[in-house]
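Of the protein chains in this complex, one is absent; all others appear in place.
Going in written order, the chains are labelled A, B, C, D and E, and every chain counts its residues from 1.
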Amino acid sequence: MHIRLINPNTTAAMTAKIGAAAERVAAAGTRISATNPEAGPVSIESHFDEAISAVGVLDEIRRGDAQGVDAHVIACFGDPGLLAARELSAAPVIGIAEAAFHFAALISTRFSVVTTLGRTAIIAEQLLHNYGFAQHCRKVRAAEIPVLELEHDSACALERIIAECRRAKAEDGIGAIVLGCAGMAEHSAEIGAAVGLPIVDGVSAAVKLAESLVALGLRTSKHGDLAFPPPKPFRGRFDYLGC
Amino acid sequence: MHIRLINPNTTAAMTAKIGAAAERVAAAGTRISATNPEAGPVSIESHFDEAISAVGVLDEIRRGDAQGVDAHVIACFGDPGLLAARELSAAPVIGIAEAAFHFAALISTRFSVVTTLGRTAIIAEQLLHNYGFAQHCRKVRAAEIPVLELEHDSACALERIIAECRRAKAEDGIGAIVLGCAGMAEHSAEIGAAVGLPIVDGVSAAVKLAESLVALGLRTSKHGDLAFPPPKPFRGRFDYLGC
Amino acid sequence: MHIRLINPNTTAAMTAKIGAAAERVAAAGTRISATNPEAGPVSIESHFDEAISAVGVLDEIRRGDAQGVDAHVIACFGDPGLLAARELSAAPVIGIAEAAFHFAALISTRFSVVTTLGRTAIIAEQLLHNYGFAQHCRKVRAAEIPVLELEHDSACALERIIAECRRAKAEDGIGAIVLGCAGMAEHSAEIGAAVGLPIVDGVSAAVKLAESLVALGLRTSKHGDLAFPPPKPFRGRFDYLGC
Amino acid sequence: MHIRLINPNTTAAMTAKIGAAAERVAAAGTRISATNPEAGPVSIESHFDEAISAVGVLDEIRRGDAQGVDAHVIACFGDPGLLAARELSAAPVIGIAEAAFHFAALISTRFSVVTTLGRTAIIAEQLLHNYGFAQHCRKVRAAEIPVLELEHDSACALERIIAECRRAKAEDGIGAIVLGCAGMAEHSAEIGAAVGLPIVDGVSAAVKLAESLVALGLRTSKHGDLAFPPPKPFRGRFDYLGC
Amino acid sequence: MHIRLINPNTTAAMTAKIGAAAERVAAAGTRISATNPEAGPVSIESHFDEAISAVGVLDEIRRGDAQGVDAHVIACFGDPGLLAARELSAAPVIGIAEAAFHFAALISTRFSVVTTLGRTAIIAEQLLHNYGFAQHCRKVRAAEIPVLELEHDSACALERIIAECRRAKAEDGIGAIVLGCAGMAEHSAEIGAAVGLPIVDGVSAAVKLAESLVALGLRTSKHGDLAFPPPKPFRGRFDYLGC
Partner (left out) sequence: MHIRLINPNTTAAMTAKIGAAAERVAAAGTRISATNPEAGPVSIESHFDEAISAVGVLDEIRRGDAQGVDAHVIACFGDPGLLAARELSAAPVIGIAEAAFHFAALISTRFSVVTTLGRTAIIAEQLLHNYGFAQHCRKVRAAEIPVLELEHDSACALERIIAECRRAKAEDGIGAIVLGCAGMAEHSAEIGAAVGLPIVDGVSAAVKLAESLVALGLRTSKHGDLAFPPPKPFRGRFDYLGC
């Protein structure tokens, strides 16, 4: 089974870390590959970054399908392009935010999310609302760390994430914490040890959901809302997408 | 006051009709201009089409801001790229779906939406849920017309839209109907006359909301969730978006 | 186009200020008139005041319709008598609370309301719940100012409103503030300058919505829930309302 | 214990029937009195009728309080003036719609409402939404009977109510039916026998809730939202309400 | 009329107090009896305790029905076994949590719950969500008292309950408080006097609801969801439940 991790931003170092985090949890028979679009933002910290990154995500979905991957994981906490990706592919497509919410709801009655920047909290809140987990999440908190600081000054970043997780544990009445950024995946064990709560990282959660769906033969429904997009011409630099 | 209509698809004929529909309702002092991206799908009938079209919408937002327009209207019923556009611009940005929902809620207690294809109903339903109008909308109905058929065989398309609107009037317990496609704007008077219900067309509604916000000096909040996106490098064909 | 502002309370000084606030934002071709019922409370600070004031509002709707006004604005933040007014009139009827919520949702993802007395917060909260904006509003706050203090000691009142708005900006994670009383309309520019956030005043918002609906020919639906009330006898001092 | 039934319309024959329905279920030590305002509509079939009738309801609340009644019942299915009445009085005030919803939820998991006119269904739906019973109610149905036909041609009206109740039983997946009009109270046993479902009549339900609250010494909270309205001048024909 | 109070735990002293609290509020013609299962936990402080106690509750429902009681009250704040009990019996079955929520909603617009242990707050929150009262309840608070401490050191426990109620009054913007444990019933007058708010105790509320339903002849619907359970064999120590 081949699972493709798509890092929607264009920072290769982060792609490598996401791939490594996926490898650590992959089952024996699972092949992991990680990729990122050639074009797009170096990090995703706004609706704008998300909207642009979705194009690259969809390109990678097409490329992955052409290569015969068995499932796709969109490894950015805003799940950019998720429904469009599900239309494009018959293979399962999993977003790391939804994956983390699903798993957190299975081991706790309430959880909080600790994300990077306060300005992206609205994205997580809208996902919670859309996916149906709003009542399970007590608070979306931000450690106020730019995404790439997770790459460059990860010790300092880690400290602030742990501090915010401790505040969540003390104040929110929760049983678990969801890490709100793919870049936090590699630190989840350390954070869990420091905080004393189950920590749900979306990258590893999504890998397991992808493996599960593939094992069960459950593929994205092509009946109704998620059927393949109607083929049509695309103009200009997007003409490669058209029929 | 200069209001820019952005048709997110690349069909110039439709852009012209949207511009004309806007002209018909614009106030005395309002200058209307209509545009569409150079690149992207010729019509928008899926999440995939929406995701790709958002890039063009954002390009047009930037272009419009550089030209000093006072407000932007995103003239596709899925409001593609709306929040990203609001981040990019300090000028008001209005989606035609939200505009139509707002106005329908002011003249009726319940409304139904009549859109093109059943497969895009999910998009309207998610917008209703996100915007807070789910309880006001009784049903999202589809006339099962491909978007461009509105251009090419509009008599037949019109007939089917009117038939669906009549079913909505008869069965849904509603007071108004929202037209679920920018391409239906030019027919709204005819539909209203045939159906005997107020018909809310998002294009004209959005023009009036845009005029209103500009007149009041209400611009997109740059405090918090909709602040300008953090500047950063973009790679590849999107490098023109970076700092 | 003639827009009638109805101040539901009987304080003529406040009616004049509401009229002036409306004049300041009215479009070139719009005629503004402001009125208040002869009978009713001097200010509206409770469900009881609202219930009594609704009678006067409905009298003014009838009077306005007889005079041929094109739209009505109910200029009290509780929108007293709104649905009854919509039944009575085929012209558009706009409440200032709903108008403010609609506009705040177009320029921010979250807003707070700053109203007069804490005891009326429940009224705003019920409107938010009914209109569908509950998820957009972070908090309904009260400056604890009796409504008429806005008339008599407006410097002191203004200071407290600004202080509460600043707390909202600091604590609520919002992008805009809705002023929760028609009497605050004249101060909205000053408040905005002091607070550094977009301030949405319902009086001016309602005027623009009324102008918009009239311009588009969108009138209150007379099909279904908002059809004219069935004519019937009324007894006693209300016999003038009957057939 | 003295419980006052307030029929919000001005049809004395209906008041008498409501009083009789209350008498039939009152406990041994309960004194029932029924009244209606001198002024107002002869029946309540619209938001407009409701708004006008609320004035009379509030007059009767004041009168009842002056006479020392122990609790008030507002005996019209829209619960007109309910929150205002609770502000005015420290005695319990019960609406018959809320009473019926509460009791129906105690004996079934789902119920439907059968009311008079389709146009008033929106009133019941808004009450269900506000009170928190929306998820318990499957459908608000109308027998399309003008309220006063219940007085004048009650055999025919009864037949139509029973027919609608049978449709509800057959189609809605429910366990109980709420009668949506005070005027149906006298027929509830007959309807129940014909339909074969528990029938909840709001008049009798409200009497029992009023008795219960009085027996427990639970009175309307005067702390917070429902505190007595701030005293103030009222102008014109409402000056008797002022201080 | 004979109303049976079922204390779901096996602490006879608490059963006696619950019975006494019920006697104090019972109407003239009402016979009260209180019972508890022979088998089960001595107090209920977790989902686990609830699940086990439900068996005893259902045994008592069967025993009560065999003895011809007219209604059952389940006197533990989690309403354990409520829907199963309603299936078993055609007599009304009332839970004390639901009863308290219903009554609190009739005398205030918002209330808070003060319960024993923080860990059981989730149970109350799920009931509020299921019953439809989530929007009426501002906060579920815990005095952090083990249930049986209400028996053994009730002075100290009472002090902590009163302190928590005062915090609720000061901070939650409420009009009433619901006591979140049957064991608090005997102290409700004292708490109310100390706190200065209406205090709703579920035991007395449930007795009055039970009396009310019996008086009106409203029994649990046996049509649909709450019909008698299909008879079938049960194995092992539960074989007495089978056919």
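In this text, contacts are C-beta pairs under 8 Å (C-beta built on N, C-alpha and C of every residue); 3 or more make two chains touch, one makes a residue touch a chain.
Predicted, not measured: the structure shown is a model, and the values here were computed from it.
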Neighbouring displayed chains - absent chain, whole complex: A, B, D, E
Which of E:Val42, E:Ala90, E:Ala163 or E:Ala194 contacts the chain that the document leaves out: E:Val42
Hidden partner chain, touching residue among E:Ala34, E:Ala54, E:Val69 or E:Cys137: E:Ala54
Candidate in contact with the missing chain, chosen from A:Ala105, A:Ala124 or A:Leu148: A:Ala105
Sites on chain E contacted by the missing partner chain, in the whole complex: 10, 37-43, 45-52, 54-55, 58, 81, 83-84, 86-88, 117-119, 121-122, 126, 129-130, 146, 224-225, 227, 229-230, 232-239, 241-242
Residue ranges of chain B at the interface with the undisplayed chain: 118, 121-122, 129
For chain A, the residues touching the chain missing from this view: 25, 27-29, 83, 86, 92, 94, 98, 102-103, 105-110, 131-136, 169, 173-176, 196-198, 200, 204-205, 208-209, 211-213, 215-216, 218-221, 223-226
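Following the convention adopted for this analysis, only the chains that are shown with their structure count from here on.
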Third chains touching both chain D and chain A: B, C, E
Copy-to-copy rotation for chain A and chain C - C-alpha atoms, rounded to a multiple of 5°: 120
Interface residue overlap between copies chain A and chain B, same or different (over half shared): same
Residues within chain A bordering two or more other chains: 118, 121-122, 129
Chain-level touch network, classified as line, ring, star, complete or other: other
